[in-house]
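Some chains omitted; the rest stay in position.
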Amino acid sequence: MIILFGIFIRYNEESDTHWIEHKTSNNISSNIENDFYFRYPSFQDVHVMIFVGFGFLMTFLKRYSFGAVGFNFLIAGFGLQWALLMQGWFHSLDPMDGKIKIGVESMINADFCVASCLIAYGAVLGKVSPVQLMVMTLFGVTLYAVEEYIILSLIHARDAGGSMVIHTFGAYYGLSISWMLYRPNLDQSKHRIGSVYHSDVFAMIGTLFLWMFWPSFNSAISDHGDGQHRAAINTYLSLAATVLTSIAISSLSQKTGKLDMVHIQNATLAGGVAVGTAAEFMLMPYGSLIVGFCCGIISTLGYIYITPFMEKYLKIHDTCGIHNLHAMPGVIGGIVGAITAAAASKDVYGTEGLANTFDFMGKWKDMMPTQQGGHQAAGLCVALCFGIGGGIIVGCILRLPIWGDAPDNSCFDDDIYWEGDFLVFQ
Amino acid sequence: MIILFGIFIRYNEESDTHWIEHKTSNNISSNIENDFYFRYPSFQDVHVMIFVGFGFLMTFLKRYSFGAVGFNFLIAGFGLQWALLMQGWFHSLDPMDGKIKIGVESMINADFCVASCLIAYGAVLGKVSPVQLMVMTLFGVTLYAVEEYIILSLIHARDAGGSMVIHTFGAYYGLSISWMLYRPNLDQSKHRIGSVYHSDVFAMIGTLFLWMFWPSFNSAISDHGDGQHRAAINTYLSLAATVLTSIAISSLSQKTGKLDMVHIQNATLAGGVAVGTAAEFMLMPYGSLIVGFCCGIISTLGYIYITPFMEKYLKIHDTCGIHNLHAMPGVIGGIVGAITAAAASKDVYGTEGLANTFDFMGKWKDMMPTQQGGHQAAGLCVALCFGIGGGIIVGCILRLPIWGDAPDNSCFDDDIYWEGDFLVFQ
C-alpha cells in the first residue's frame, strides 16, 4: 500500500503549498475559496457515521460487541486507503503527470465507498472471520469504484446521497455473499442471536449518530450553495417522518402494543437512505415527508415479515436486517430519484437552476429532464447488477475453506477472535 | 402532516435552485454568502445535543434507558415537523404567496423548540405514556411558537441561547404538568428510581455532549461575525466555572466528602443555561465566570435541598431535577440578560455595535439600553406565564383517563412499553 501510494498519490492543488501562489496569481481574494471550508465539517460528520454510527449500530448482539465495533474499525481503516487508490484512478487522475490528486472531496468519497462495505458487513455480522472481511472489503471497494464510475460518469446519473451507488449496491453485495455462505446448521449459535439491555443502549448510540448526521451525508458532495442546503433540509424532513411511522408500525404490529427496539434502532433510518438520490433535487418538503413516511412503514414491516421469510425460504440470513434498512429503501430512493428527475421542469428549477442541479453541461448540455429520468433508472440497474453479481462471485471465493471462519456453534461469539474471558451479563 | 406541509411549506430562496440566478443578478461573488455555511456546523452541534445529549442524559435510571432514549427520539421526531409549521407561521411566512419558507435557520429554531419539550419530559420521565408525550409535545410546540413570537418580536427582547424562551418556559411547563399528574402512591415504584453503575456512565455521554456543544447552542442564531464568536466564548467560560463549583459543592455537602454522580451529570450544565440570554452581549469574560460560578452552587444545592422539598411539600415530583438544571438557571439567565442589557453603553459597545447587538433598527431605532432591560424583564415574565399556565391546562388534559399511562407500581419500568425480557443488572 505504501509503495502504491508512493507511486500514485499526491496532494491536489488546494492542499499543496503552491496554493498560496496559485491563489495570488488567480486573484482569489480569500482563503475561503478553498474547497476545504465548504466540505470539511460535512466530512467530519460522515466520518462519525462510518466509525461510530455503523460501529455501534452493530453492537446490539449480546456477545459480539467487540467484533461489531472492532472489525468495523478494521474494515474502515483498510477500505479507506484502498478506496483512495481505486476511486482516484477513475476520479482524480491528473493526465499531466499520471498522479492521483487527493483532497477533502477524495476523503469524503473514500468514506462513502467504505460505507457500502460496512453495509455489506451487516448481513454477515458474526458469521465470518476478519480475513474474510478483508477480502470482502478489497473486492467491494474495487467493484464500488467501477460501478460508481459507470453510474455517475458514463451514465451521468445523479446520486448525491448514494441511494443507488452506496446503499443498493452495498446491501445486495452483502446479501448475495450471505446467501453464498449460508450455514444450514446456524441453529447451534441461535441462543447468541439476541441482545441484552445494555447492548441495545449501545446500539442506540450508533442509531442516533447515523440519524443526526445523515443530512451531512446526503449533502456532503452536492453543489456548493443551494444544493447542499436543500439536500440537508430534505434529509432532515424525511428522517423526522420515518421516526414517527416506524414507531407507530412497531407498536401496531404487536398484539400488546409494545415497541420493539430492533425497529427503533434500524427502521428509523430508512428515510435517510431513500431520500439520498433525490435530496438535492426540488423534491419539495412534503415530498420528503412522503418518502420518509412510506419507508418507515416498509422498513418496519420488512423486519417483521420479510427477514424471517428470506431466512426460511431463500436461505439468506441477514444478521442486521440490511435488506430492510438499505436494500429496499435504496431501490425506492433510486426510483424516487428517477421520477423526480423526469418530472423536473424549467418552471420549478429555473433555466440556470435546472442546468446547475442536473449538471447539464459539456457533452450533456442538451439533455432533457425526461432523459435524465431514464439515465437514473439505468443507474439503479447497474447498482443492482454489480451488487448481486459481485456478491455471488466474492461469495464463491469466500467459500474456500482457507479463511478461518468460525464453526457453526461459535458464531456471534467474540470469544474466538478476542482475548479475555467473556462473562457477559445475560 | 404531509398535507399541511404540501400546502404551506416551501424552500427559502437560499435553498432553492433559483439561488444561482439570484446570486448572479445580485452580484454575490461567492457561494459562501449563502447563510447555510455560517449556520450548518452549529446546526449539527445543536442536533447532537437534542438527540444524543437529552436522550442519554435521561438514561440514568436503572430500568428506563429504552424509554429515555426511545421516547426522546419520538418526541423530537414529531416535534420537529410540528415546530417547522408552527414557528414558520410566525417567523417566515412569505406575504407574497402565503407559503412558509424554510432554510437552515428554520431547522435550528425547530431544534430549539423541541429542546423545550424535552426539558419538560425530564420532569415526567417514567411516569407518562408515549401518547401523553405526543399530546404534551403537540401543545408544547404550539405554546412555544406563540411565546417565542411575543417575546422576540412583539416585546423585542433578545434571547440568543434561550434562557427564557427555551429553558424557563420548558422547565415550568414540565413542572406544572408533573404537579397536575401528581401520583400519591408513587412509592410503589420507588425501588426503580435510582441508577446502576453502567446506566450512570451512559448518562455521562449525554452530559458531555450537552456540555461540549453548548457554545454552539448559544451562538447558533446570533448575528454573524462578532456575535456568534462572543456567545461561544462566554458559554465556554461559564460552563468551565460551573464544573468546578458544582464538583466542589457536591463534595462539601457530603459528610464523607464523596461526590454524587447526579450532580456531576446535571449541575455542571447549569452555567450554559444561565448565560443563554446574555451570551451575545458584552458580558465580559469575568462576567461569564461569575454567572457560571453562582449557578454551579445554586443548582447543586437545589438537588440536595429543593427537589426533596418540592416533592414532599409542593407535591411536584421532578424525575430529572429540571427545576435545578433549567428552571432556576433559566430565570437567573433572564435576570442577568436584563441587567446586562440595561447596563449597556456606547462606550463599551460602540455606536454601531450597540445598535447591531440589540438590533435597534426599524421601529426600535430609538430604543435605549435601559428600556431594553425592561423589555428583557417583560420577556422573562411572559415565559413564566406561558410555562406555568400552559402546563396547568395541558396537565388537566393529560389527567383524562384515556391516555394509557402506567399504573403506580409500573413507573420507571421499560417493561410495560418495550418488547423483550428485562434482566437488568442490579
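Letters A and B mark the chains in the order given here, with residues in each chain numbered from 1 onward.
One rule holds in what follows: a residue touches a chain if its C-beta (ideal position, glycine included) is under 8 Å from a C-beta of that chain, and two chains touch if they have at least 3 such contacts.
Everything numeric here is computed off the predicted structure, so don't read it as measured data.
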Count every copy of the one sequence in the whole complex, not only the 2 placed here. 3
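Criterion: only the chains that are shown with their structure count from here on.
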Which chain B residues qualify as touching chain A in the complex? 1-3, 5-6, 9-11, 14-21, 23-24, 30-32, 34, 36-37, 40-41, 44, 47-48, 51-52, 55-56, 59, 65-66, 69-70, 73-74, 76-78, 80-81, 84, 102-104, 107, 130, 198, 202, 205, 416-420, 422-425
In their shared complex, chain B is touched by residues of chain A numbered 30, 32-33, 37-38, 41, 45, 195-198, 200-201, 204-205, 208-209, 211-213, 215-216, 224-226, 228-230, 232-233, 236-237, 239-244, 247, 251, 254, 256, 258-261, 264, 268, 282, 284-286, 289-290, 293, 348-354, 356-357, 425-426
